[in-house]
Each structure stands twice: as C-alpha cells, then as structure tokens.
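With one protein chain withheld, the remaining protein chains of the complex are depicted in position.
Chain lettering (A, B, C, D and E) follows the sequence in which the chains are written, and residue indices restart at 1 in each chain.
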Amino acid sequence: MHTGLSHTLDFDRDGKTLGHLSIPFSIDRSPYFQVKVPICLVRNGEGPSVLLMAGSHGDEYEGELSLAKLVRRLDPKRIKGRVTILPTANVPAVIAAKRCSPLDGGNLNRAFPGDPSGTPTSRLANFLEMELFPRHDVIFDIHSGGTSMEHLPTALVEHNTDPDRHRRGVELMRTLSMPYGFVADNGQASPTSMGAARRAGAIGVSGEFGGGGTVTVDTMEITARALDALMAALGVVEAPVLAPATGPSAPTRLLSLSRHSQGLYATSRGWFEPAVRLGDSVTSGQLAGWYHDLERLDLAEQALHFVESGIVLSRRLHTMCEAGDCLIQVAEPVD
Amino acid sequence: MHTGLSHTLDFDRDGKTLGHLSIPFSIDRSPYFQVKVPICLVRNGEGPSVLLMAGSHGDEYEGELSLAKLVRRLDPKRIKGRVTILPTANVPAVIAAKRCSPLDGGNLNRAFPGDPSGTPTSRLANFLEMELFPRHDVIFDIHSGGTSMEHLPTALVEHNTDPDRHRRGVELMRTLSMPYGFVADNGQASPTSMGAARRAGAIGVSGEFGGGGTVTVDTMEITARALDALMAALGVVEAPVLAPATGPSAPTRLLSLSRHSQGLYATSRGWFEPAVRLGDSVTSGQLAGWYHDLERLDLAEQALHFVESGIVLSRRLHTMCEAGDCLIQVAEPVD
Amino acid sequence: MHTGLSHTLDFDRDGKTLGHLSIPFSIDRSPYFQVKVPICLVRNGEGPSVLLMAGSHGDEYEGELSLAKLVRRLDPKRIKGRVTILPTANVPAVIAAKRCSPLDGGNLNRAFPGDPSGTPTSRLANFLEMELFPRHDVIFDIHSGGTSMEHLPTALVEHNTDPDRHRRGVELMRTLSMPYGFVADNGQASPTSMGAARRAGAIGVSGEFGGGGTVTVDTMEITARALDALMAALGVVEAPVLAPATGPSAPTRLLSLSRHSQGLYATSRGWFEPAVRLGDSVTSGQLAGWYHDLERLDLAEQALHFVESGIVLSRRLHTMCEAGDCLIQVAEPVD
Amino acid sequence: MHTGLSHTLDFDRDGKTLGHLSIPFSIDRSPYFQVKVPICLVRNGEGPSVLLMAGSHGDEYEGELSLAKLVRRLDPKRIKGRVTILPTANVPAVIAAKRCSPLDGGNLNRAFPGDPSGTPTSRLANFLEMELFPRHDVIFDIHSGGTSMEHLPTALVEHNTDPDRHRRGVELMRTLSMPYGFVADNGQASPTSMGAARRAGAIGVSGEFGGGGTVTVDTMEITARALDALMAALGVVEAPVLAPATGPSAPTRLLSLSRHSQGLYATSRGWFEPAVRLGDSVTSGQLAGWYHDLERLDLAEQALHFVESGIVLSRRLHTMCEAGDCLIQVAEPVD
Amino acid sequence: MHTGLSHTLDFDRDGKTLGHLSIPFSIDRSPYFQVKVPICLVRNGEGPSVLLMAGSHGDEYEGELSLAKLVRRLDPKRIKGRVTILPTANVPAVIAAKRCSPLDGGNLNRAFPGDPSGTPTSRLANFLEMELFPRHDVIFDIHSGGTSMEHLPTALVEHNTDPDRHRRGVELMRTLSMPYGFVADNGQASPTSMGAARRAGAIGVSGEFGGGGTVTVDTMEITARALDALMAALGVVEAPVLAPATGPSAPTRLLSLSRHSQGLYATSRGWFEPAVRLGDSVTSGQLAGWYHDLERLDLAEQALHFVESGIVLSRRLHTMCEAGDCLIQVAEPVD
Partner (left out) sequence: MHTGLSHTLDFDRDGKTLGHLSIPFSIDRSPYFQVKVPICLVRNGEGPSVLLMAGSHGDEYEGELSLAKLVRRLDPKRIKGRVTILPTANVPAVIAAKRCSPLDGGNLNRAFPGDPSGTPTSRLANFLEMELFPRHDVIFDIHSGGTSMEHLPTALVEHNTDPDRHRRGVELMRTLSMPYGFVADNGQASPTSMGAARRAGAIGVSGEFGGGGTVTVDTMEITARALDALMAALGVVEAPVLAPATGPSAPTRLLSLSRHSQGLYATSRGWFEPAVRLGDSVTSGQLAGWYHDLERLDLAEQALHFVESGIVLSRRLHTMCEAGDCLIQVAEPVD
C-alpha cells in the first residue's frame, strides 16, 4: 500500500528529466488512483538553484503556460545549476479549471506546512515544504487574479525576520521589473508558499501576473520577462529564454495592503458596476461603484464609496455577486 | 491575510448598530470571500444583557423572521442594558435554505467549542463561545423542526451542575410560556449552543418553535411571545415589542427524552404514514403508523408500534424515507 | 425494438391482477430500460367501471398510499364491475419524490393527450387517454398540494359541454363529501387528466386532498372516505373498504378560481410570512402577509395585501421563495 | 389554468408603469410558478416609439445595468412618445448568470418566432414578435460577449429586403457611434430578435457592447452613449439621460463576417494562448496563437494560424477549451 | 449565422483526409460552440464504397478504438474505391463516456431520420441519412453492450423488403464471421442506422462486439477480423489491415429476438445475481437468477425464472438495479 507522496526522481542527475510526483488517493472511480503532479528537473552541475511553480490555483494560467513553454525551451547545456519546474502544482485544480482541488477542496496556497498523511493537497504541501523547497535557493510562485478577479501586475515577498534574507528577497522582487510590489507580513506560521519557502530556508518571491481566467499578449509578456529576469539575476541563464531582451523598465512601486477597510465587500446578493479602473488613484469617500438589484428595479442602485485612499488594486470581474464577495480593493503606496 | 473572524464592532457603544462578523474563506468563485454574519447590537447603558440568536440551522424560520423584525423594532431608547441579535447565525445555511452550511457541511449546533483556524462554521462557533457569549447574561437560541420534521412547541435548557444557575435556567425556560419543556443532559462537553453558553458563564435557553420549513400565524405568535416574555423577565424591556400582551398561559409541562427506544427509525427505503398526531398520548405497543413500499404493491404495509409510552413529540414530514430516518419520537412526561 | 407502450394485461379477466405498463426508454445507465407503471385490475363480471389513479405528481402521497392499500384490500369477489388502480401513475416522479418525472421533466397533468412516440410521460398520457380511460365510466385522479404547498381539501371537476354529463360529474364530486369543490373550465383541449377523461367519454373527478409532501391522520381519512364514497355511489362496492362508515358530512361548498389577481406572486427572492390561515375569509385589501429579505435587515419587510376577496385556498409552505413563486391564493365562493 | 403569457399592462396609459409579463410554468419546487419578466412602460402622448431590451442572454450585463438605470431615470414628462424597457428579457438566465435559461435551456436570440404553447423561452419569444414588437417603430437589443468571450464594440443590423427600411436601419446603426458595425444576412426566417423585429414591421438595431461577464467604465460609457444617441435620433428625448453629451466620434467602420473560415475552432481539449489583440489587423497565415496541452508537457504547443485576413473581432477568454470552442474570429472590413 | 451541419470536405478527392463535421450549438460555456465530429475520408479512384462508423453510443469502445487505428493504418494507395470512417460518431457522448449525448440526451441510434434544424444529435442523424449514407454501398455500424451490459458477439442486419438487397445484407453479415447473427425487423421507419442505411439505398450491417464499457484482447480481435473481412469481401482491400489473416471460423448461427417475454425486467430496486452465463442454452421455467434486497435481510431473495427458452444473449452487469432495468435476455435459435 503506497502512502504519502512517492517519486523516482534523481535530483542530482544532470540534464532534463520530466517526471511526476505521485500521491495515492483511492476514489470511487479509481481505487488505485494517484494524483500525478508533473515536475521537470533541469540541471547542469553545481550552481544556483531555483524552483519555478505555477498552478497553485488551477485557474491562474499566466504562469502555467509560461512554465509549460519553459519546460520545452530550457536547454540544460545552457544553464548553470538547477532549475526545477512545477507548471501545474495543484494539478487536479488545473484540470478542473478551478481555484481549488475538486478532490479535497484544497487551496494549495493556504495548505502549508501540510500533513504527510492528510488530503492530497495537504500531502503535496508537506512534500514541497519539507523536501523540495529545501533543495533550492529561491522559490518563485506565479499567481494571478483567477477567473473572477482582475489584479494589477504586482510582485510580492513576505517579510523575513532575518535582515539579510529580507533584503535579498526585496532585491529579487525588484528584479522582476513589475510595476508594483508588496512586502506582506503573514506571520511565521503563514500557510502560503512564501511562508513555506522561508521556513525551508529559501527566499520566496511571488506575484500576481494577470487574471480573469485568461491570458493576454500583455500578461504573457510580463510573465516571460519576470521569469527571464529572475533566472538571469540568479546566474542560472545568461540570455533570455522566453522573451527578447528589453530595455530598462520603471522601478517597482511599493504598496501596502493591511487593513480590512481597504476592501469593499457585498453584504447581499447583487450586481456590481465599478466607477473606477485598476491603477486609478482614489481618495477616501470617493465613489467606487454601484450595487444593483436587478429584481428590484424600483430601488435605486446603491452607491459604494471607498473607505481608504490609495491605488485600485483588484476588482471582482463577475458582475453578479453574493454576500461576502470582495468587490474592489485599494492599496496604499509606501514611500 | 485576514484569518479567523474579524469585525469592527464597538460592543460598548450605546444605540443600535447593524454590522457583520466576517470569516475569510477563499473559494473557487471568490478568492477573497468572507462569510458575512449579520449582527445587531442594541445598547442603552448598563443593565441586563441577552443574546438572541436564530438560524443555527438555516431552514428554521420562526426565529429568523422574528429576530429580523426585532432588529427593526427594538428602540434602543426603550431598552435597558444590552440586546445582541443574530437572526441568521449560520448564514450560508440560511441562504441555501438548508440545515447545514453548504460551504463546509457545518451544523452549528454540533460545532461548539469550535476552532479559531477551522472551517467557517467552526470558527464562528469558536468566536461565539469565546468572545460573544461571555459578554451576555443569557443566550436564547431559537430552533424548530426544520424542513423535514414537525415538532411540538418545546422549550429547552441543558442541565447545569451549579444548582443556582440550573434553577435560574429552568425559571427562565418557564417564563417563555411554552406548552412543553425539556431539561437535557448532554454533558459538560456538549457541542451545542447551550453547552457553549454554560461554559461561557451564561445561562442558555433554547427551544423548538415549529417546523416544516415554514412559518404559520401560530408559530410566529408563540415565538413572538417567548421573545417578549424573556426580555421582560430580564428587565431589558418594559412592554412587549413583537406581540400584544396576553393573559397567563398554562404552565410548561416537563418532558424527558433519554432513550434510543423513544424513537422509531426506518431501516430500509419506504413511505411512512403516521397513525397518530403530535401531542397524542400513546402507550408502549400502540400502533404508530405504517411503512409502505410503493414498488412492492404485493407486500402488505408494515405496521410500526411504539416501544415506549409518552407524548408524541416529533414526526418526519417527508413521506418518502431512507434507512436511518427517524420517523417519530415520543417523550416521557416528568412529574 | 419495442416502442410506444406495451403490456400483457387481459382487461376482461375476472379476479385481481397486478401488472405493469411498460414504456421503453433507452438511457445511459440502462440501454433496454422500460418505465414500469404498476397497475392493478380488479374485476367481477359486468357492471360499473372506475379508474382510480394517484401519483400524477410524484410528491402527492395521500392518493398513492390510499390506493396502495386499496390494491391489497379490494376483494374481487366483493365488487361488481371493474376497478382499475394506478397508485403511482408517473412512477419515475414518485421514486424521485418530485412533482415531475426526472426522465423527461414531464408533468403528467399537463401532458394529455400526449404522443405515442414522444417522451415517456407523453406516451403514458397518450395510452391513458386513448386506451385506458375509454374502458371506464369514471376516472378519479387524486391530487394534493405537493411538497411546497398546503391546500384546502377541495374536490374538482372540469366543465362538460354535455349538460347530462356535466350534472353527473358535479353529483359525483358532491358524493366525495369534501368541504369545498371547484368546477373548472380549462377548455376542450385541456392538457389535464380531467380533459382527457372528458375526451375519452368518461366522467372525470379530481381533487386536492392535502399537501406538504406528507400525509396526516386527517388527510388520509378524507381520502379514504372519498374513495369509499365514490365506489359506493357507483355501485362497485356495498360497504366501505378503507375507512369505517361515518355519518353525513356538511355539503360541499363551491368555489371559483378564475382570475390572475386571486393569487399573490413573488417578484424577487425573499422569505414569506403569512398573516392568515387556510380557510380564512378575507377581503380585498386585507393584509395577506409579509415578505422579508434576510440579507437586508435595514429594509422593512414588505406588507402584501389581497387583491381579491374570498377564502384562502392554498399557500406556499417553503418560506424561502424566488421571483415567480405563488405565495397565496384566494377562491371566490359561488352560491 | 393560466397558459401562454399574461399581463395586466395598459400600453396606452401615459406615465411610467413597472410591471411584469407572466409565463406559467409548473415545476418541482413551485407548482404554480410563473416566470416574471420585468417590463417598464414610459409614455407621453403620441410620438415615436422604441423598445429597449437587454438580457436576451443572462450574462451580458452592459445593457442590463444601463436599462435598469434608465428605468429609474427616464422622466415620462420629458419624453415624447413611448419607450418600453425590458432590462432582463430572459430573466431566468439573468438570475442564473448564464447565457441560456436554466428552466428550458432556451437561448432567446435563437428562439424567434417561438410558440405560444412551447417552453417559457419560446412563449416569451412568441409574445415579443407577435404582440410587443409590433407596437414599436424601433427595437434595440443590447448584447455583448458574455462570460466566456471578449468582443470588439460592434453595432449590428440585419439585411432588410425593403430598401427604405434597410437604409433607415443602417442610418440608426451609425447613429450609435460605435467604432464598428455589421450588416448581417441571416435570412427572412432568422431566429434572432432582429429577424423578429423585421417580421413585426419594426426596424431592429443591435450590437455587442463588451464581454467577459463583467462591465467596465468604458463599456458602460459606450452603452450609455448609444442609448442616448438612439433615443435622441428618434426624437424621444431632447437631452442625454444616461451620459453627458460628448463631441462627435469617428464614423462606424463596416465589417463582414460570412465564412466559416473566419473563425478558428478547437478540435480537442486544450489551453489557448492568443498571439494578437482584439482590433489588430491580421493577414491570412499569420500566427493567431498557441494551443497547449498541460497534460502533455513533452508535446510542443500547437501554433494556430489565421485562414483569413481581417480585423480580430472576438476571442474566447476562458483559457481551458474543449473540442468545438471558437477560439478567435476575424472580420473583413467592407469599404 | 451558421445553422444545420457544415463541412469543407471534398468527397471526390483521392488520398486520405482527416476533417470534421461541424454542428453549431450555442451553449452557456461557449456561445459559438460547434460539435466537431471527426471524419476520415480515404479514397483511391472509382470502386466499392463503405462507411465504417462507431461511437453511436459513446461507451461502446470496440469499434471506436478499432476505427481510430484504421484511420492511421489505412494506406489510400492500397485500397480501391472509398472508405469513410466515423470513429466517434456521437462525439459528445464519447467524450462524456456515456451512451447518449450530454448536450441533448440524444441516442443517435434512435434519432434517424433526424431533423436538419433539430438538436445536434438530430441534425447529425439527418446529415448521415440524407447526405453521407447515400454516397456509400455499405454502412457498417459497430455497437456493443456499453457500460452496463454484456452481450454475446452478434452480427445484425435489418430486414429489407427488396429480396436482392436483403440477401446481399445477410451474406455480408455472414462474412463478418461472428458466432451469432440477427435479422431484425424494425419496420420501414426504423429510427436506427440500419433503417437509415436502407432508406438511403445502402446495405446496412451492424452488430454487438462486446460490452462492459471496456475492451479486451478477445473483443478487439473479433472487431478487427470483422472489419478486415468486410473490407476484403467488398474488394476495398486485398490483405487484412488490422489483424493477421486467420483460418475459417464456424458459421454464424441465426437468432431471433421478437417477444417482450424474452427479457426479464426488474420491477423494484434490488441487486441481481445471475444463475447462468452468456451463451448458455436455457429452457422456459429454468432458474435465471436471484433478486436480492440488501436492506431487507429478513426477506429471502426472489428466484427469477426464464419465460422463454433459448440462448442467453445479454445480461445487465451492474448488480444494483432499479425498476425497469432489463436483467437478462434470451434469444431463440432460428434454423
């Protein structure tokens, strides 16, 4: 009886290896079922090491497609050190085109440090934090807004109590050339990949690269440049692999998101119409949008106003909302 | 990253405040989703304090609609002390018109003391027991039979090992003027709201006020009078708020439900026809009803007989049943 | 390849025969599937003939259980003529505990005259109207409010342009000893069993015998007495079969339901609280109930008023409603 | 028994009237259910008449929200003639946030001329074509790409064999000031609202105003200006109602979409990455995008090339696709 | 607007062409969706013509996989005339692994002659009967028992009123070297592919080649040999393509299935245990199996007996059954 998570990978073999992490999970339609998480190892001797992952949430495609390309294009002879690629980390969610795994409801980015005898998502998280992350200097986890949300392109690191590591993380984040960046503080026990990276002794870098359950020419370019820039900065590659080299970009502007009042939430079913665009600078009290009730044409739409000033960071795309949905968020610029 | 349960309520502010308890729960259709539990604070200086709640089970409407009215009608200037109102405690279950929350399957009245980092229902239970209940002298949790069951109008308290508090609970239960009452003994670790109230140092009172997933003129009157009577008995209000004052009612008759054999259960799929009515006095061996198999017209319907004597307390309303359904219950009068 | 509807019944055989009507319907889980409609033939020589049916809607149990009993209790030696019994006419709906068939969405009481090569429900309707109904003098189709509705006990016939037959139908309806009765006019092409009976040359009688997706001692008694009374009036039996003989009951009071404005409908999602009881006499403009929005505690519940005067005939039981649900109906007494 | 579609509207009454079209449809959860289609009549004496409708597809919100606003803002004293507004025409689809009605799968824009005794969608289509459209000079039906598609802002009329009416339709289409426009030829029996309008003797104008199951500041402005411009051009209003007046816009550029080869379709499950943007001019053979298989990282993504030259008109937004999905379309400019 | 069924195939082009039949069907998740039915044309000059199809029911894999192989292995230079291959005719059913199409519930083998403006399955049936079948001398449609049934390997033709064509059909059926064969009489208006073939002027041959929703070494060999033998008999190929040539097999034994009483059906929910094997010779009254009720261990299992003598032809595989399921069938040998 197989339990936990198994694989037959040799992490110290040079060259390119395509394989799977296998998580047994006996289910109705398949008694000996195993979640098969695709993984690609690319190695060329000693050197820097980086883990590139996407698909923590299944419907965030910018990183999934970019890493699928990278799996095919990365020539082991032209790299130095080690690149490990997980293009579809929570693969049941990817195949279902959902944020969370349909097998266990698991949200991989809330599942760390996981449990070696838990649900598939929890076992995967545990393997990543305990076995895979410690083999790498840097963990880069690519996110986006997913199906229901648009999000400003924003890089992110979590605060690290070690000042050197913290500074190194912020440096790497700036390397990605994203227009905005966050330094989040989710605590030592953070259930995110960034918390896991920190606990594993690696430097974690993440970010939001688009949204809407789609990819565009623009979001794919941003993602490609961030990947190329990160690998170059680490010394893994010498030339860009995914996108042609470009000139210098504007510096990353740091933002802060730390108060509940920076988001507006629905408290009843309704239809949301925004009055602003992503990236707009708004002030406290400014009109954020309207909330309609299409079954009550006799009632005026409710005007919604921002509680906090800042830059419009994300917005719910699906017009029809339920109580509890986050409609719009503003982030505060940090100088 | 918000975790646990958050709110921005000021419990010590006089007047009436409508707000929400917010429980973050990232889901497929809404990454930044928060369960928004409506809460109403009404306060007028120091004095007695009572928490009125309904919607622990989403399809028990007598309390939900009565408390929704109370939210609008309670004038803070005319009360003394504090009334806190949770009309739709397990709000995802209420919106789904189900007993349990569709988000996590959570049955709030089996979820105490809960877990601050658990499922939404578990986090709500934890907040109630640890933070909200301790702010009140009395917790009144309004239940009924729900969609599939009809139930005699019955007040309920759980046994309290402190004799003074126990006596005070029974007194308050009798104040509700319900025709029947229970003193249940579910143990110190009871996962119910009544167990939580006891552990929080408050006196808990509960009851079944109707059923069938509906409300009637009669069940709404019973509920209104119980609410008015309780608030008056505590000194929170001087005059009835929901129903006109009425004359004295018959004393509450105490019942006991403690043996498995007081209920009759289906052990196969079938269709149940009762031979008695709620409130009937029945004796051991008496015909309780018949169990039909509409696919086997060649087989006589099975006659079902009561094992215990007593008063018919509850009955399954849905004629079609599955193995395991409780068809009918009798309670034993206690003198 | 079997098509249409087949059976191997001999309608002219004396005695009691339990069999099935078979409707082939190839489906995913069963390529050679046949809907098997249970039918019981009871015959003793020439004489009057009556078809008793229930389960046109699967969740109306008063007639289903009563006819299941009758199948077992009717002694062919003690009857005269022919009694045909269909306890679960739209049997897929019965097994699913739904109003309509889950196989094709078919509402049998809107499916006449049907189509011999249509969906299963349509083929059944066609067989009933074209083959089975014409073999009988009287068709008695037992209905009730179903899962979501309570309904006054009410007998019903449809208007017949032949005055003799019309008078005979009303006489039979009064024989049932129901407190209320309707003479409906749904036109010659009425898609109901009553329309089909009329077109088949039989006299149709129907009625609503309860509701709520349940049965009670009272609704089962009303149904038993109506069945016994009808069979006695036709001369099929001499003594009651299902219930002990009782004294005379009050005459049936005739009602009329013919205007859209006799019903109140929801036009948005909400929670309905009635202010009246079934059978109450109400006047135009009188308060009928309230419509709550449990997500908008800041909004007062809407007061709903009757548009027409009359007697409260039916009420939606499920408190939570959607736009389009009929909340309550009044019928006009006819003198 | 109510059948067909009923209402109690007085179309010749001056002032503003909010009401519903009622379509009875007996269903499991509600035996007397009626689809309630909201309708608003605004009238001020004789004059031009226009029907404004949205929600033919439930997840196209630009028109739904704009017309909901218009219902509230249109002052009958300030108009001339008649404006009829259907903000949520296929209302079951709107409440379900789907393209088609969950009651019957009905696609309202493929349902004309419908059937007065058919499914709810079909009965609505029949009422619109036979009763409502003939009361108006102009029918304006507002569409967009819906949840899964982004679409260039494009006005549309269908070809009319009457040259005067055809010219008038094209003129009105140009009045909307949209960047692009189509003259479609779907034949006399076209099942669309435009076909129905033509057969009803009215001039039909339609268009695509956005997409993605969302609204933006930009798409709401385009929709508001088109509505204002149309009403002004017809002489119904004198000043803009929804948006401030703006200067002249660029003339509408006419496009043609008539060949199957103008669209690229998936023929297997996969993940689509576009290489172009909406509005780009592309040539036959040019790279349109890539088709990935995230389960086959060993296979290179497939390059997809345009078969026809033109302007990129629409694109599937959902990255994950199934065989049969239309990935991208080009339209041919017409000079 | 595309309607009906479209394609861009040139049926008179020599060589091998892989393409699709396209059936537009606008749906919630894909407004411009088209069912894409894979089709392969292989042609080499004038000569005999045969259409090979499978996947009429999606879960019958013997023909689907065999024809998928044939698509790749058939060298146009080595054939004479025309071979058209539809490996997955009702492709939505194939992708869903179901008997019928999930898009419209359509059972392709009950859908002929179809309707050019009907549901996708109906439009496909219409195109096949009206356009594709008439281009061929012979139509070979490969079936099996599907997921829930095992079936003796049996060839089948339908009766043809033209004696020459009838004789030719029976000859071709015998060519397949199957152990058993049927000559069915479903009437001129038969909704099957065989009826359609006859009406189109072609000779139809069909058969059951396995079952259980699976394939085995044995059923794949039977299918391969039948395909090779048919193509050879028609002169399309000279040497076997799918399987090595084998020696002569036993002659096909003719069976008859024409009476309802040759099948045993469940009339209630239960669990079926067979007492015989496929191919057994049984006599009227012989024990066929037992019917268990696993919820009623107190009731003896029911013994089921054959009504007719013959050879056991098919059996339901799924042990748990519902009323209406066909449990077992016997066929009568014809001499």
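As a working rule, a contact is a pair of C-beta atoms (placed from the backbone, for glycine too) under 8 Å apart; a residue touches a chain by one contact, two chains touch by 3 or more.
Given the structure is predicted, the values throughout are model-derived calculations rather than measurements.
Novice: By the document's own contact criterion, which visible chains does the hidden chain reach in the full complex?
Specialist: Even though it is not drawn, that chain still touches A, B, D, E.
Novice: For the chain not shown, which residue from E:His7, E:Arg29 or E:Lys69 touches it across the whole complex?
Specialist: Going through E:His7, E:Arg29 or E:Lys69 one by one, E:Lys69 is the residue touching the chain not shown.
Novice: For the chain not shown, which residue from E:Arg82, E:Arg99 or E:His292 touches it across the whole complex?
Specialist: Only one of E:Arg82, E:Arg99 or E:His292 touches the chain omitted from view, namely E:His292.
Novice: Touching the absent chain: which residues on chain B qualify?
Specialist: Here the touching residues of chain B are 57, 98-100, 107, 110, 145-149, 184, 186, 190, 192, 260-261, 263, 265-267, 314, 316, 318, 322-326, 329.
Novice: Tell me which stretches of chain D touch the chain missing from the display.
Specialist: 267-269, 293, 295-296, 323
Novice: Mind pulling the chain A residues that touch the left-out chain?
Specialist: Residues touching the hidden chain, for chain A, are 1-2, 6, 8, 20, 22, 26-36, 38, 91, 95.
The criterion applied here is as follows: only the chains that are shown with their structure count from here on.
Novice: Decide which interface, B-E or C-E, involves more C-beta pairs in contact, and give its chain pair.
Specialist: C-E
Novice: If you take the mean of the Cα atoms for each chain, which one ends up farthest from chain E?
Specialist: When every chain centre is compared against chain E, the largest gap points to B.
Novice: Specify the angle of rotation obtained when superposing chain C on chain D by their C-alpha atoms, rounded to a multiple of 5 degrees.
Specialist: 120
Novice: Report the inter-chain centroid distance for chain A and chain E in whole angstrom, where each centroid is the mean of the CA atoms.
Specialist: The answer is 49 Å.
Novice: Determine the centre-to-centre distance between chain A and chain B, using the mean Cα coordinates as centres, and give it in whole Å.
Specialist: 43
Novice: Note the residues in chain C that touch 2 or more other chains, in rising order.
Specialist: 38, 95, 147, 267, 295, 318, 323
Novice: Should the pattern of chain-chain touching be classed as line, ring, star, complete or other?
Specialist: Chain contacts: none of line, ring, star or complete; other.
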